[in-house]
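Excluded from the complex is one protein chain; the other protein chains are retained at their positions.
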């Protein structure tokens, strides 16, 4: 079965990203497909490569990167939500005249249409948020 | 009178930073002093210079920068909370082996002791959060 | 010591306001801000609780947050005083300490 | 169509769970996750409401979230079924759609 | 993509205190281009999103309430408001914005977009949906 997942909150402040990760991992291990993981609202903050969580805690961004690497996941960050909150890739940084970018590898920035498409293509869409 | 202000949420997702800003602005215009504004939890996300909010909306980071500039405000970002969430200054980026930093000018990164000190030094401490 | 309590959550969504009323001491003031302002409206399921607390607590509501949400002054429960951000600053000075109910 | 409703908020803090119970149709399932799991405990002010909904809805609770919060299986209201993340995945497949109450 | 699915947007949060109402509306507008079957539900504090006379100058935030009036032009015409949520908040439909849509199949007749429904009715509508987006 094909799943779509939407994540509405950033890592650490809320459990949403952790729950979504555990769900995605279980689904993949059972042989299901994840059509796309879409990061919206503060969820875009999952996609920064600049976070340095404490040594004795999990690294949520890295967890997503490794899961994506192993299963060719499509991790999509909403461009409008990301711009509001300061998550940029190199192209966006250039276009906006910013001197740095912070997106982690494995994530890509795109439009809200990608969320609707996930709703259409996936057999089930699950939302994790606050 | 001397105020301390703690902000627990990032910009846009919650009104906390906006309310704190309006309060601080009113207090300063009435001739009061703001001893320190301390950004904690997701509040550290107020301090990114990479955000590009829509043209027809406010720019919360810029609002803080301009208020700080005009009134010599001390805008302090909690280092532990900032590391978890990927808000770094150049020194921290170097120390952590990161290839970029994203802190906005006018903000400084420091420890939680700065919050306690604000509680001790200020006549009133106000918290804005979720 | 007189305390200023601020509540920024809708009383219909969360228990924040209810807890504030339970723990605010007689003579304290309560200021509703952000989504907290909805509790100041008449004819809601929360109104009775506020009416019965009017004798022991003083209630304020932040005007700019009311305006943003389309709440007119005549929709408020009798006894609520409307303040702006200047009034919020004054209230925090007039009271000995401020507790934010988050 | 049978729907899976997930609730991730404490029923003591927010109205989320109450709204879910009001709007979930007979034959639906409710899965408590994250801070939502507290509502599954016996002897709380929420327990009666759940007991009376047991006839029309099926209730599940996410074990890993119970464990994290120190809730033992014997503290649960009778009728709650404990699932892990695999069970969560299965439930989302067995039902026609999933609604997250946030 | 030829599949037509029923998309259901659940709005349960008040505007301005959090960004969910605004960013949910942004999804609805983008989603409208995909020609799916779109329904919006306003439950609990979500009903406050539709209040008349919103004026945000004093808080320095953008007033996005006029966008709801544009939904009809995007063929988003089914806005269900739960009666019980309105009543608990002391509100009636007169406190909400007057949202209309024009029916091109009926000589552009003006119709109300907002329909007040009971929880039981809303539960029926909800149970028929394919994709539920909540914010």
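Letters A, B, C, D and E name the chains as they come in the text, with residue numbers starting at 1 for each one.
The rule is short, and it goes like this: a residue touches a chain if its C-beta (ideal position, glycine included) is under 8 Å from a C-beta of that chain, and two chains touch if they have at least 3 such contacts.
Predicted, not measured: the structure shown is a model, and the values here were computed from it.
Considering the complete complex, the chain that is not shown touches A, B, C, D.
Only one residue from B:17, B:37 or B:115 touches the chain missing from this view: B:115.
When the full complex is taken into account, the listed residue touching the unshown chain is C:102, out of C:47, C:75 or C:102.
Interface residues of subunit D facing the missing partner chain: 8-10, 12-13, 34-35, 38, 41-45, 47, 63-65, 67-72, 84. In the full complex, subunit A contacts the hidden chain through residues 12-15, 18-19, 21-22, 54, 56-58, 63, 130. As for the chain not pictured, it touches subunit B at residues 6, 8, 40-41, 80-81, 111-113, 115-117, 119-121, 125, 127, 129.
As a working rule, only the chains that are shown with their structure count from here on.
Comparing the CA-atom centres of all chains against that of subunit D, the greatest distance is found for B.
By C-beta pair count, the most extensively touching chains are A-B.
Put simply, the chain farthest from subunit E by mean CA position is B. The centroid of the Cα atoms in subunit D and the matching centroid in subunit E are 27 Å apart. Shown for subunit B are the residues in touch with two or more other chains, namely 12-13, 15, 19, 22, 54, 57, 130. Residue positions of subunit D touching 2 or more other chains, listed in rising order: 15, 97-98, 100, 102.
Listed by label, the pairs of touching chains are A-B, A-D, A-E, B-C, B-E, C-D, C-E, D-E.
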